[in-house]
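Dumping the structure here so I can ask a few things about it.
Only a single protein chain was left out; the remaining protein chains are all shown in position.
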Amino acid sequence: MKITMAHGSGGKTSHELMGSIFGKYFSNDVLDELEDAAVVDICGRIAYSTDTFVVTPVEFKGGNIGKLSVVGTCNDLLMMGAKPMYLTCGFVLEEGLEIETLDRAAKAMAEEAASVGVKIVAGDTKVIEGHGGMFINTSGIGVIPEGRSVRAANCRPGDKLILSGNLGDHHACILSARMGIENGISSDCACLHDITDALFENDIDVRTMRDVTRGGLGTIMNEIAETSGCRFNIFEEDVPVNEEVKGFCGILGLDPFYMGNEGKLIAVVSAEQADKALEIIRGTEHGKDARIIGEAVEGKGIYVITKFGGSRVLDMLYGEGLPRIC
Amino acid sequence: MEIREIIDYLKAYDGPELKFMEVCGSHTSAIFKTGIRSLISPKIKLISGPGCPVCVTPTAYIDKCAEYAMAGDSELLTYGDMMKVPGTHGSLSDLKGDGAKVTMMYSPFEAVEKAAADPDRIFAVAAVGFETTIPSYALMIDEAKRRGVKNIKLITALKTITPAIDWICANQPAIDGFICPGHVSVIIGCQPYIAIAEKYHKPMVVCGFEAEHILAVLYELVRQMERGEAKVVNLYPNAVRWEGNVKAQEVLEKCFEPDEATWRGLGSIPGSGMYLKGDYAVYDGGSRGLVRDMELPEGCSCGSVITGVLNPDECPMFGTSCTPLDPYGPCMVSAEGACGIWYRNR
Partner (left out) sequence: MCVAIPGKIVSLDGNMAKADFSGNIVDVNTGIIDAKIGDYVLVHAGCAIEVMEKDKAQELIDLFAEIDELEREQ
């Protein structure tokens, strides 16, 4: 069965789709009220974020667009030290999409939401002409416990930089599928609540955290440097990249520093707590390859310290990071 | 000898100022990535040469590619780095917004498969490159011919590197020695450099792309300068044979012939272009005579940068009216353009 324009009409076919897929997977006390808007109780400071997912292909090794849509928004909330509470989701479906594909995406969303403990409380579906594509927007609200402050402005010279694992897996996985290159690279697509929970439960004073998504580590570190007023040195030899991903980057002339990830974070912690924080992160499922990759110093910008002690500037990504020949 | 000894030697160098040109864009990129400049004496200057095929492509070429991309019955296949080079009516990336059919390719062989599967449309290949890439276009066209695939056109901007090095030696005598392009040398070997080394008395050393290679090549160039030598040396024997890849040279000569070509910033250099010849010329998409280049705005110093007269940051437009997001010339657009690399690493 495929999606047709009737599924977006708002009539009976739409209702059947809602019931057979979204009702089946997303059921909870708030959503089941079936009112025009979700009504929820929230106390305290909230973190609030939104993201839209347009990945091609919609299913890939290690996940699908549904899982990604929950992971992406929850990770944004988690990086602020928040506990994700509620999500809304908007689907834009193209005519011709296999309903089975939509079902798998919704199932993955429900599973990921359950693992983080977040409820999907409102949603919307539209159908447009096209070639069987699927796009998802999610918005999320999380609550930040009292006294917790996770902001780039907290960084101080001397702080250490911890990367939670290998760079580039998601980007390489998606691009491999598009370019027909065979390999075993899986997307790292995952919610990082195991890492953030472990850090806060063990009283690590996390200065700031970011998930290392689009634009890669180079871009995200430049953002942190700018807001924090610190310079960061990154030791190239300490930055973990999977051998298979290195090979993939070599073929296409890509740089892991600018490749997107969907399950990696960078955390800045004080020098005193760095070793303890590293050990805690390594003890989690999604942080076992974590490394201390650099440190904050006085100054501006991001510098990479290379193999023989040379240094170079690591700037933001310009343009699209296209495969090249030369 | 240990790598540390070489680094110490290059760091301590305090003789006359030396200017070495890395001809190849991949060397420019490797030099920045490995932070080599921060490891050596400021008296050893590294100058980025014209060795990025995208950077030396004239405006008329981009316009020709755009023609195929915009025509109703054709599609353009290109490498990613060509997408943002400005033509008269914007870059190929800009034109995609106006409906241009541009597809990125990893390898030219993809064109044969696409064309065979869709015989009613023309597949135009933006065939840029130096000697490293030219044999793959030759193999691809041979394959198309053998399979009777007729709906492929090559828009060639293929260039050979030795005429350009000769041009630089003749016009820019301040360069003391050359880091010869590693992968071009895989095809052409080391012999073609001997005549230039002798004619202009410049040392020319071939090397690979690891930090170790580049440090070794700099050491060898400095030592030759100190001894007053001008030898051709191959420090990449694992990939580069002295005579080059003879089979590749034969394939190349079977399909292509040399003629004049326009290099952005240098102008026309006789015999530096390669064009489809004989039976293969039917596959040419109108590549000859693409000489018109954009009129560079006042102050733009592309030509001086490519020839190593000026460092990119000595151009008055660098970083102000010319940036990677809003570039005038391909030296700023390309990931391997001297200006783009300097900007990203400034």
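Just so it is clear, A and B label the chains in written order, and each chain counts residues from 1 on its own.
Throughout what follows, contacts are C-beta pairs under 8 Å (C-beta built on N, C-alpha and C of every residue); 3 or more make two chains touch, one makes a residue touch a chain.
Please read all numbers here as calculations on a predicted model, not as lab measurements.
J.: Looking beyond the chains shown, say which of B:Gly35, B:Pro163 or B:Pro181 touches the absent one.
T.: Spelled out, the listed residue whose C-beta touches the missing chain is B:Pro181.
J.: Taking the full complex into account, find the residue in A:Ser176, A:Thr196 or A:Thr213 that is in contact with the omitted chain.
T.: Only one of A:Ser176, A:Thr196 or A:Thr213 touches the chain omitted from view, namely A:Ser176.
J.: From the list B:Thr57, B:Thr132 or B:Thr162, which touches the chain that is not on show?
T.: Final answer for the missing-chain contact: B:Thr132.
J.: What is the set of chain A residues that contact the non-displayed chain in the whole complex?
T.: Residues in contact with the chain left out: 176, 181-185, 243-244, 246-248, 250-251, 253, 324-326.
J.: Residues on chain B that touch the omitted chain in the whole complex?
T.: Missing-chain contacts on chain B: residues 1-3, 6, 23-26, 51-53, 79, 106-110, 129-130, 132-133, 135-136, 139, 142, 161, 181, 183-184, 186-187, 208, 210, 212-213, 216, 219-220, 223, 227, 233, 235, 237-241, 245, 247-248, 251, 336.
The rule we apply is simple: only the chains that are shown with their structure count from here on.
J.: Using mean CA coordinates as chain centres, what's the gap between chain A and chain B in Å?
T.: So the centroids are 37 Å from each other.
J.: Tell me, which parts of chain B touch chain A in their complex?
T.: It is residues 3, 7, 25-26, 32-39, 52-54, 79-81, 83-84, 104, 106, 128-129, 133, 211, 215, 324-325, 334-336, 340, 343-346 of chain B that touch chain A.
J.: Taking the touch rule as given, give the residues of chain A at its contact with chain B in the complex, in rising order.
T.: 179, 251-253, 304-313, 315, 318-320, 322-326
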